[in-house]
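Omission of a single protein chain aside, the complex is shown with its protein chains in their original locations.
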Amino acid sequence: MNTIAIKQLVDKYFEGETSLVEEQQLRAYFKEGAVAEELQEYQPLFQYFATAKREELPSDFDERIVIELQRPAKRRFMRRMVQMSSVAASVMLMVAAYFWYPTTELPSTVSNQINWEQYEITDEEEAYKETKAALKLLSRNLNRGAKKAAKSMDKITKKKRRIEN
Amino acid sequence: MRIVSFLMLLGFLCLAGSTQAQADAISTYFGQYVDDERFTVVYISPKMFQMIDKLSIDFDEESSEAMKDVVKDLRGLRILVADEGAQGLYQEAIQKINTTEYELLMTVRNKSEDDMQFLIKDEGDIVNELLMIIGSEDNFVLMSFVGNIDLEKVAKLSESFEEQD
Partner (left out) sequence: MKITLIALGMLMSILCVQAQTPSVERFFEKYNGYEDSFEISLQGWMLKGASLFAEDDVSKQLMRKISKLRVLIMDEGSLVSKQEVGRLLKNVRGQQFEDLMEIRDEGNNINFLIREDNNRITNVLMLLKGDEEFMLISLEGLLKFEDLNRLEINVTGGDHFKKVPKNRRDVPRA
């Protein structure tokens, strides 16, 4: 069988559209050893199937093969791979979520229970006054710390300047 | 396959649960104190801030542009004040507030005056919450500003308060 035909078969195989006979052909081609350069990467894959086939047939093989024939072999293999990786992925997602949000209590349930409305200021003028007072307190305190830090820096860097003069 | 989808759903739920509806530090870490009699609670709702902004009346002559600029970005203000057991509450607050969620801006430690911490919670360039925690011998304040906070505007406001005094 020529390389182009084989290549077409390989593509068909990965589409899941090869018949059993065609798969046999592929196996035979890769088993023989005279594999074209561009197809060499597929060799291990088809050789797997080749060696797998050499195992002893179980007694209920005929029954089994009927069942298996219902689903193409490669799809089962791929599906299992996908399943395994999905499980792994979701486990990792959960682990990541657990560590990413290390809150001991579920916040949404706690905050849902708080009735803030009880303490709400309902008068606009009062609300504004309170906000202003709060912002003033915030500012004052921020300034206090910031100023003190800056002044300390000045003190030390200035020290040298004074010596210079 | 169903197990996988279930696991993934669970994972997403964990993630979703952490992005709270009421995402402020007081609700999250001090929810239990809100209805506690030892505490004075103040709450200004998003609706109220909208009203203040819409009305934009000069409630007092001193209200500056800087003040208006900050207030219009605010969506909530929550204040918790206590005088009993202030020191212990302060320690509790600074330990509880999750430093992976909140970024520490400034810490001030001073025996004779107040201990303070300023924290922010940001998502990218936007500051969603600005927290101030104050603890002295007989005064504990936990103040949470929620909104679309621009720290530059807060700095400008601080400056204007500086000048007023």
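Odds and ends about this structure:
A and B label the chains in the order they appear, each numbered from 1.
What we mean here is this: a contact is a pair of C-beta atoms (placed from the backbone, for glycine too) under 8 Å apart; a residue touches a chain by one contact, two chains touch by 3 or more.
Computed from a prediction, not measured in an experiment: that's the story for all the values here.
Contact with the omitted chain, checked across B:3, B:126 or B:151, is made by B:151.
Although one chain is not drawn, the whole complex shows that of A:93, A:114 or A:142 it is A:142 that touches it. Only one of B:5, B:91, B:110 or B:148 touches the absent chain when the whole complex is considered: B:110.
Seen across the whole complex, the unshown chain contacts chain A at 142-143, 145-164.
By the touch criterion stated above, the residues of chain B touching the omitted chain are 103-112, 118, 120, 151, 155.
The criterion applied here is as follows: only the chains that are shown with their structure count from here on.
Chain A and chain B have CA centres that are 33 Å apart.
The touching residues of chain B, when paired with chain A in their complex, are 1, 3-4, 7-8, 10-12, 14-15, 17-18, 20-24, 27-28, 31, 34-35, 41-45, 48, 51-52, 55, 59-60, 63, 67, 70-71, 74, 77-79, 98, 100, 106, 108, 114, 116, 118, 130, 132, 134, 141, 143, 145, 154, 157-158, 161-162. Chain A contributes residues 83, 86-87, 89-91, 93-94, 97-98, 100-103, 106-108, 110-122, 124-125, 127-132, 134-146, 148 to its touches with chain B in the complex.
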